[in-house]
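Every protein chain except one is present and positioned as in the full complex.
Up next, subunit A:
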Amino acid sequence: MGRGVGSRSGGGAAQPPWHSLPDEVWEHAFSFLPAAADRGAAAGACRGWLRAERRSRRRLAVANCYATSPRDAVERFPSVRAAEVKGKPHFADFGLVPPAWGAEAAPWVAAAADGWPLLEELSFKRMVVTDECLEMIAASFRNFQVLRLVSCEGFSTAGLAAITEGCRNLRELDLQENYIEDCSSHWLSSFPESFTSLETLNFSCLDGEVNFAVLERLVTRCHNLKTLKLNNAIPLDKVASLLRKAPHIVELGTGKFSADYHPDLFAKLEAAFAGCKSLRRLSGAWDAVPDYLSAFYGVCEGLTSLNLSYATVRGPELIKFISRCKNLQQLWVMDLIEDHGLAVVASTCSKLQELRVFPSDPFGAGQVLLTERGLVDVSASCPMLESVLYFCRRMTNEALITIAKNRPNFTCFRLCILEPRTPDYITQQSLDAGFSAIVESCKGLRRLSVSGLLTDLVFKSIGEHADRLEMLSIAFAGNSDLGLHYILSGCKSLKKLEIRDCPFGNKPLLANAAKLETMRSLWMSSCSLTLGACRQLAQKMPRLTVEIMNDPGRACPLDALPDESPVEKLYVYRTIAGPRSDTPDYVQIV
């Protein structure tokens, strides 16, 4: 029986009675704290709680794979059943991080194989996962159930075959936006005929053909299948057949969804969808020809989530469809929906919580009629709206102020005005006032992306008011060092800061060095940093890793460069593991 040893009281006061309770009692108590932050806080109370908490921790989320070494993580939390690890910095999504940067999953899989034999769930995001990793997963965890890979690369269908063949208890295979090499391996056929436990199958990002007969048999025998997201290789009539075999489906991704119109196929689809009474989430890369949209009007009423962000369906048909979806909570669309489409969303989807509008033609001249109007309408009429990602070409302070007034409950507000440094198109002023209104009104704001013409003043507001802000993305904004200083000296809860193309220099970085240790990471690219400041920062803060990225072609040793050398890309993060040893040529750790 363990004993709590926390002797925090000074001066010989009697220890409280709960200190003699065995660890198992505390472990049971902590099992009621699902949030990792709460468990972390409990673990900080005293050694006894630390011990009890870490030994009973079942779920572990490592937000930066380099913040700790895999072995340390496994040793500290020996009972983990579900682990999530994230790798590359967020801006890697937009091509700002050259290839072979790191974030390999292999060390994590190896450590888990040794220390967590009972592991059931593994999730990797923005990491390099090889076929060998997948083979090791299949071989090491006898009760492996959930594999989720998001924005990963480095593996092929051969690796998938190892998973499908080896993981007898697999419940979820969820592949989101990965780059998967097609080795024509029959990964789908590798599921044994006796295998029936699948609940989630998402292979939407796979480019190759799949054996439809095999898929159909799999879907038929997995009675608990709730989520099925197909890739583009599955034609419409096959989708209809699958739906008839799995009418209890809750989430469906349809792939390409286009074909020339045939009344027979239409009827088939309509009947198939009519049978899906449990369908709540729908997605797909629907093509421009909307002939078949009306085939699933029947499911619209039940839909809570609709992802048409890869669909090139234009306004009128799209609107007709969405106007039937009265219970939508989550909507992802392209700007082809235009302002009047969003007005329909505003009047129809009173339960909307999350809206994302993506650009259909990010590099074009933009003839699409999506403006600030659409966002104003939605935020005025959807009382539960709390998360927005909005790409548009113009904005005004007035619109932002109105939005802030209408929706103080935003937790995530990401606005991307496509052309950098675009001012308020009516007053030609900066958008400082608008974004200031957002942070002043939305007290619960956790994530913010700003864009358009912005001066240092907006960062003053953000620093002062955005107390709960955890993640901030800035591009082409600010006038001077002051801007960065306002952020780093304010923003009490800041965890992730990513900046590109801003005139921020060395001074605010050094003046606020201590702040960086309270944050998970900082990314700065195309700013005004020099090597000397980075050296100073690294020296001052030994628990930070200061990484500098040069052009891949130029592998010049850092020591040879003078202090004044400009730093193009900087990535700083806190770590207890010391500098990593797997850096490519173009990354240097200061």
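Everything below uses one rule, namely that a contact is a pair of C-beta atoms (placed from the backbone, for glycine too) under 8 Å apart; a residue touches a chain by one contact, two chains touch by 3 or more; residues count from 1.
As a working rule, contacts and distances are computed from a predicted model.
Undergrad: Between "Auxin-responsive protein", "Eukaryotic translation elongation factor 1 epsilon-1 isoform X2", "Dynein light chain roadblock" or "Serine/threonine-protein phosphatase 2A 55 kDa regulatory subunit B", which matches the UniProt record of the unshown chain?
TA: "Auxin-responsive protein"
Undergrad: With the missing chain put back, one of A:266, A:297 or A:358 would touch it. Which one?
TA: Considering the complete complex, A:358 is the one touching the chain left out.
Undergrad: Which one touches the absent chain: A:43, A:73, A:437 or A:475?
TA: Reading the full complex, the residue touching the unseen chain is A:475.
Undergrad: Taking the full complex into account, find the residue in A:76, A:351 or A:421 that is in contact with the omitted chain.
TA: Considering the complete complex, A:421 is the one touching the chain left out.
Undergrad: Taking the entire complex into account, which one of A:177, A:193, A:209 or A:517 touches the absent chain?
TA: A:177
Undergrad: Need a quick check: the contact residues on subunit A for the chain that isn't drawn.
TA: Looking at subunit A, the ones touching the missing chain are residues 91, 93-96, 151, 177, 179, 205, 259-261, 285, 287-291, 309-310, 312, 314, 334, 336, 358-366, 368, 391, 393, 416, 418-423, 425, 428, 430, 449, 453, 473, 475, 500-501.
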